[in-house]
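Let's look at subunit A:
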Amino acid sequence: MIALELKSISKHFGGVTALENVSFKLEQGKTLGLIGGNGSGKTTLLNVITKMISPNSGEVHFKGKRVDNLPAYKIARLGIGRIFQIGGIFNNMTLLENLFVATNSGNEEEAERILNEVGLVQKKNEKAATLSGGQQRLLEFGRVMIRNDELILLDEPFAGVSEGNCKKIEEVIGKLQKEGKTIILIEHDSKRIKRICNQLIELDEGKLAKKTNID
Partner candidate 1 sequence: MVFQQLVVNGIIAGSEYALLAIGLTLIFGILRIIHFAHGEVAMVGAYVAFVVSVSLGLPLPVGFVVAICFGALLGMAVNRFAFKPLRKQHVWIGLIAAIAVSILLQNIIALFFGNEIKTYNLGPVEKGMEMFGFIITKTQVLIIVVAVALMILTWFFIKKTKTGQQARAVADNRHLAESLGIDSEKVIASTFAFGSALAAAGGVLIAMETNLDPMMGLMPNIKAFAAVIVGGVGSVPGAILGSYFIGLTENIGIWYLPSGYKDAIAFFILIVFLLFRPQGILGKKKEGIEQ
Partner candidate 2 sequence: MKNTKILIFTALLSVVLLSGCSQIQNDEIEIGVVTPLTGNGATLGKPMVEGMELAISEINSQGGINGKQLKLHIEDGKLEGQATTNATQFILNVHNPKAMVTLYHVDAEVMSPLTKQEKIPLLHASFARSILPKDPYAFKINFDAVDGCKQLVEYAKENNKYRKLGALMSRVAYNEYCLQGAKEVESSIEEYWYVFGNTDFKTLLLKAKEDGVDALLTVGIDFEYIEMYKQMAELGYDIDLFCATASECINPGLESKNYPSFQGTVSVDFVHPREMDKSAFAQKYYAAYPNSKNAVVTYAGIGYDAITILKDAFTECGVADQECVQSALESYKNEKRDSVIGTLGFEDRVLKLDYDIYEFNENGWQLK
């Protein structure tokens, strides 16, 4: 079953073309690596999928339904989650509050369990701003888990993170994969990509340059 399909997505900002005619299909349960140089359009692609920006042309389909005509919050409610390059947490809210606000329930037990899984439960009542970079990423993963997102977009989750936390993050990604989640991962380290991803897409100046299967 195709979880995500992009059809001829193009986006330009003024005179600059960020994405040009990008099309691909992603099967449910697979992990797609997204690589390319700086400014090749990777983050823009994620922004288009989550409707942070509107494409100039093309369509986005999630689980067979067209979604590029929906507002961002409705797309998120369909089960698409994201981990950001920067600023992916609510700084002035506690860890527990960060999780609560992501879901419809205020179930403290479940939130604690998930914080425990990502190794942050001892800081549950502290403000998220006090976390290190790696810990913030783990909190974001916790959020993805409590929401039970089906499609998870990861924007360089390992960048600037300590080795110990990188291991932890890989563990969490592994767990999500076992649960059958569909993942898109933006990453630079080729060894890591080979470890984690099933497929690879390379962007070059907004165009889809190469598709590879890894398994």
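Here, a contact is a pair of C-beta atoms (placed from the backbone, for glycine too) under 8 Å apart; a residue touches a chain by one contact, two chains touch by 3 or more; residues count from 1.
As a selection rule, all candidates are chains of the complex that A comes from, given by their letters.
Just so it is clear, the model here is predicted, and its values are computed rather than measured.
> Which candidate touches subunit A in this complex: 1 or 2?
None of the others touch subunit A; the one that does is 1.
> Mind listing the subunit A positions that touch candidate 1 in their complex?
My answer: residues 43, 47, 50, 52, 71-74, 76-77, 81-82, 84, 86-93, 97, 100-102, 104, 129, 143, 147.
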